[in-house]
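Shown here: the complex without one of its protein chains, the others still in place.
Moving on, here comes chain A:
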Amino acid sequence: MLADIARAVRRSVVRTIDAARAGHIGGDLSVTDILTTLFFSVLDVDAAAPLKPERDRFILSKGHCAAALYSVLALRGFIPEEELATFMQPLSRLNGHPNRRKIPGVEANTGPLGHGLPIGVGSAVASKLSGTGWRTFVVLGDGELQEGSNWEAAMAAGHRKLDNLCAIVDRNRLQQGARTEDTNALDPLADKWTSFGWETIELDGHDHAALHAAFTAPSAGKPRAIIANTLKGKGVSFIEDRVEWHHKVPSAEQVVIALEELSA
């Protein structure tokens, strides 16, 4: 079932970017299974009451992958599916980066990188202080981890043993201009999180069962980092693992091929 939903999300991403003639297709397709698993089998969120105080918090720190988030929010009932056709059009509320003031289900206006995890730390502290018990999930890009603010937040979360906080790294190994390891290497990435006091789980970021198990595993008494190994452009053969598809827009012919591949 999650596989069917993920396929629908990917098709929605391609159609949304095709309509807008803009977007970040590579990262949208790499993060799709993470978002699908969270929104359709883990998060306690309610489209009918998007601001209920005890809801789980989800923050997409890699806010440029808004088309994937909007597609998931549409399929989950937070926004109308037909509105996706307005993505990045003048005066649409579906900006290139998400805006909580306009879109239900969005907790933070991300876009500049390195902002989501600090906000997630604050949300996790708030959950503990209030005794409410919601969980906080933050999805980060891997290239984004070159921003120092992430490590300020990681240090604070480790120090405070925020076991209600889960960071998911979409480890597709590509950033805008080149491979992460050729730009400013992140490996050994799991060791970095572990040394900051986090429980670290490394898995296939397209494996819904593995993702679900990692999201729902019992507390280890510390924050959890999930390094989700993914393929940028997952599901579309000519986009997969190619740096030039960070925010390239497929041609009309390529859209047809992509949608065919994503129907299989």
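Here is the rule we go by: a contact is a pair of C-beta atoms (placed from the backbone, for glycine too) under 8 Å apart; a residue touches a chain by one contact, two chains touch by 3 or more; residues count from 1.
Just so it is clear, contacts and distances are computed from a predicted model.
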{"item": "Listed names \"Acetolactate synthase\", \"Transketolase family protein\", \"Response regulator receiver domain-containing protein\" or \"Monosaccharide ABC transporter ATP-binding protein, CUT2 family\", with the criterion being the UniProt name of the chain not displayed", "value": "\"Transketolase family protein\""}
{"item": "Residue in contact with the excluded chain [from A:R57, A:R76, A:R173 or A:H206]", "value": "A:R57"}
{"item": "Of A:Q89, A:S130 or A:S251, the one touching the omitted chain in the full complex", "value": "A:S130"}
{"item": "Contacting the left-out chain in the complete assembly, out of A:P90, A:G148 or A:G221", "value": "A:G148"}
{"item": "Which residue of A:D28, A:E107 or A:D163 touches the chain not shown here", "value": "A:E107"}
{"item": "Hidden partner interface residues of chain A, rising order", "value": "53, 57, 99-101, 107-112, 114-115, 117-127, 129-130, 132, 134, 136, 148-149, 152-153, 155-156, 159"}
